[in-house]
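One protein chain omitted, others in place.
Moving on, here comes chain A:
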Amino acid sequence: MAGAAERPLSPHLQIYRPMLTMMMSIVHRITGVALYLGTPLLVAWLLAAASSERAFTFVNGLYGSWIGLLLLVGYSWALIHHALGGIRHFVWDTGAGFGPGPRELFAKLTIGGSIALTGVLWIVIWLVKG
């Protein structure tokens, strides 16, 4: 809008020292966008299964390749990170956990938990599927 930039603006990201809580907030948004772009991956698999043997074999081949598996590992990490970040928001919605202690703890649990759970998930997948 015309004239909007002439108003004084409040300082944005560049003025703050990076902090874990801030990073987790940013990563929550980035993983959200990544998951948005990743949902068609699941839909492509469903559509291929519904379409033909050839399409299904093709998509399975893609997701079974090392690039495909890498993509799925990244997708699952983004999903778990976004889910844990969402649970953190549910806790905050009750009014709890805004203090410096819990806040830092939640940030650590989100990043640590997402990496650990992704590891557990893929170990389980590897054990079950071979």
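The working rule: a residue touches a chain if its C-beta (ideal position, glycine included) is under 8 Å from a C-beta of that chain, and two chains touch if they have at least 3 such contacts; residues count from 1.
Just so it is clear, contacts and distances are computed from a predicted model.
Colleague: For the complex's missing chain, which UniProt name, "3-isopropylmalate dehydratase small subunit", "Peptide ABC transporter permease", "Sn-glycerol 3-phosphate transport system ATP-binding protein" or "Succinate dehydrogenase hydrophobic membrane anchor subunit"?
Modeller: In UniProt, the chain that is not shown appears as "Succinate dehydrogenase hydrophobic membrane anchor subunit".
Colleague: Looking at A:Met24, A:Leu79 or A:Ala107, which makes contact with the chain not pictured?
Modeller: The missing chain is touched by A:Leu79.
Colleague: Extract the touching residues of chain A with respect to the undisplayed chain.
Modeller: 1, 4, 29, 32-33, 35-36, 39-40, 42-43, 45-47, 49-50, 53, 56-57, 60, 63-64, 79, 83, 86-87, 89-90, 93, 125, 128-129
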